[in-house]
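Below: one structure, written as structure tokens.
The complex is shown incomplete by one protein chain, all other protein chains being positioned as in the whole.
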Amino acid sequence: MSILIDAETTFIVQGITGREAVNLTRECLDYGSGAKVVGGVTPGRLGRDVHGVPVFDTVAQAVEHHGAPIDGSVVTVPPAFTKDAVFEAIENGVKLIVIVTERIPRRDVAEMVELAALRGARIIGPNCLGIIVPDVIKMGGIGGPAKNAAQAYTPGPIGVISRSGGMTTEMSSTLSAAGLGQSTAVSIGGDAIIGSSYAELMPLFEADAQTEGIVIYTEPGGRMEAELAGWVTEHSSRLPVVAFMAGRFMDEMPGMSFGHAGTIVEGKEDTASEKIARLAQAGISVAERIEDIPEMIRSKISERSRAGGVSA
Amino acid sequence: MRFFEFEAREIVKRAGIPVTDFGFATSREAAKEAAERIGGSVVIKSQVLTGGRMKAGGVKFADTPEEAAAHAEDILALEIGGHMPRGVLVDPKAEVEQEYYAGVVWDGLRKQPVMLFSDMGGIDIEQVAEEHPDHVGRGHFSTLLPVSDFQAKQVIAQTGVSGSPLNRITPILTRLARLFLEHDLTLAEINPLGRLKDGSFVALDAHMDIENEARGRHAKLLADLGVGPEETRQAREATPFELAGEEVDATDHRGVAGNVTEFDGNLGLVIGAGGGSLTLFDAVRAHGGKPANYCEIGGNPSVAKTCGLAKLVLGKPGVEQIAVMMSIVSNTRVDIVARGVIKACLELGFDPSEKIAIFRIPGAWEEEGFKILEKYGVDYADRSVSLNEAARRAVEKIQGVAA
Partner (left out) sequence: MRAEATFIAVEVDDAIAADPETARRLTEACPVDIYAQDGDGRLELVESNLDECVLCRLCLDATPSGAVKVIKLYDGGAVLA
């Protein structure tokens, strides 16, 4: 199985006529068993089509045309319009929203997340590449064109969660090359406030029988790793976790901004070394090099299964 | 972006929070005039975007306008933590009975803003939280519902404050919470918030950061405060090399060749994207390499933009070779980056096979890319070579060249 999406998931693309969105739509349609992209929304473009996907002015029109609730939306509209687009999706019953757009102010993100919580919807991102279930479906630009995505991602037992879209692919490719496929890989975005953190996705992986271990990519900045460490300990998770931490050099440069908007080191808690220590306390191994990840996760999984902790 | 104290105070004042009758001066004469207008004793405070003003001698008390002028002159010429002051704040010396703290920040985990309050003001809130946790009140609040007084009241009451102070501080904290959201701030602090002899409250210092991504929608406020669009107020001023990097990125709208940051090593880096750049920079250093720069390419930049960035890095004094490396690309194209970096070498009269220590970008259009690299004899690697291994090879090569 997988988390968040499967072959039956229907979704729309908001901002579908934009250059990147056109490519993204093509990629999703081509990948795996072909995503059910049931519509696109760009205000003022009703009646057009993008790779055969009908374009509407409003989400409501897309839902009406589809004749049933739509599961998800990939939002690719410019930052100034993102909040409205996401509100529109949520208020029209969409339950899973992948926000691709970068550089959205925190207040807008907080408002979107709050409304989503009120309506029982989930947000992935912003500033993310989306979700991929290897060989089945992808929702978002993750992995790129179908051909490229197929090269990097293979089905298997590892859940991947990453603050960097590109590194989701790099790590999955490394896992695949070592014979470890992925159950689902999620690019969660690198901003200071995001819709779904590591800890918030853990229960889904925990409940997914296919998933036997978790690999995360993380960076300095924020307290999401501490939250994950807390979750893993509190819930005595059955899933071993291996983390890779990039940006260790930033510890020496407080206040400087590298990488994502969320990676600025503002306090002691934010530093790479502090995070590594916290993760280690929770039994989460931190890999020094990406190529070490497959062996680390493999041995952790077999340790657990020897201990009898893993359900078949 | 951080506001200066005089700007933050202006924002506080506009929100209807009482402030002292302060003046801002950039010269000895103006400081004197401000002191005359205020009358009585004043405090002269350096306007710098760094902490430790008091220790550094950037805050002085004056009993007369003449003394104020003299202090202002000294402070205006005083560098603090590598920063020259923007001016001085001339503040009436208030008779303060007690100092409080009021603040608002984001809680990234709860994904909501949080009000903070303490009846122990004047010191760092982190320190109070650590040493006297019962003196810090906290309360998250919604970004969708209007901020209501009771929320502030609850936070203040947590610290045991009651009576007239509770009723008087409540609207101040509510207003601070509202202005935090209205102005897209990432930090809003009044510290200290002073209670005066007559029982009234006044903001004696304020710290505010506005989110860079939101600056566009606060153009009027920024213009009113005299903050130009070019003012970034980074922790460190951009170097000419970094400014040239921004120029390269602005040449066209295709893709990004950004976040160029200068270091003083000999190995130039043409790397991407966000996560890949961080990983690669770490890896180069872990192998003993000395990066000349940091950068992030992504989003499928044009050949011209990649070429511009590579030329900038190649032309940086001290750079002997460049390493062109990215995590597996799916949007950015291998062949386009290959053309860009090779072109940069050729245009500067270098042999690409000598100047490019390694090219490790697997992914979209790699077959075409590798053909180009082969033609020019550039050492390249596909996805079977890890980022770490590619960095190691680059470092080894440049150390061989340097030896």
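Going by the order they are written in, the chains are A and B; count residues from 1 in each one.
Note that contacts are C-beta pairs under 8 Å (C-beta built on N, C-alpha and C of every residue); 3 or more make two chains touch, one makes a residue touch a chain.
Here the structure is a predicted model, which is why all the values come from computation and not from measurement.
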item: Missing chain: touched chains present in the view; value: B
item: Selected from B:50, B:112, B:158 or B:302 as touching the chain missing from the view; value: B:302
item: Residue among B:178, B:343 or B:392 touching the omitted chain; value: B:343
item: Hidden-chain contact residue, picked from the options B:246, B:368 or B:396; value: B:368
item: Residue touching the undisplayed chain, where the options are B:45, B:60, B:311 or B:333; value: B:333
item: Touching residues (missing chain, whole complex) on chain B; value: 302-304, 333, 335-336, 339, 342-343, 346, 368, 371-372, 375-376
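Everything that follows uses one rule, which is that only the chains that are shown with their structure count from here on.
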item: Centroid distance [mean C-alpha coordinates] between chain B and chain A, Å; value: 27
item: Of all residues in chain A, those that touch chain B in their complex; value: 20, 23, 79-80, 103-107, 109-111, 113-115, 118, 141-145, 148-149, 152, 162-167, 169-170, 173-174, 177, 190, 192-193, 197, 217, 219, 222-224, 227, 244, 246-250, 254-263, 267, 288-291
item: Complex interface listing, chain B residues touching chain A; value: 106, 108-109, 111-113, 126, 142-144, 181, 184, 186, 211, 213-214, 216-217, 234-236, 259, 261, 272-279, 281-283, 285-286, 294, 296, 298, 326-331, 363-364, 383-384, 386-389
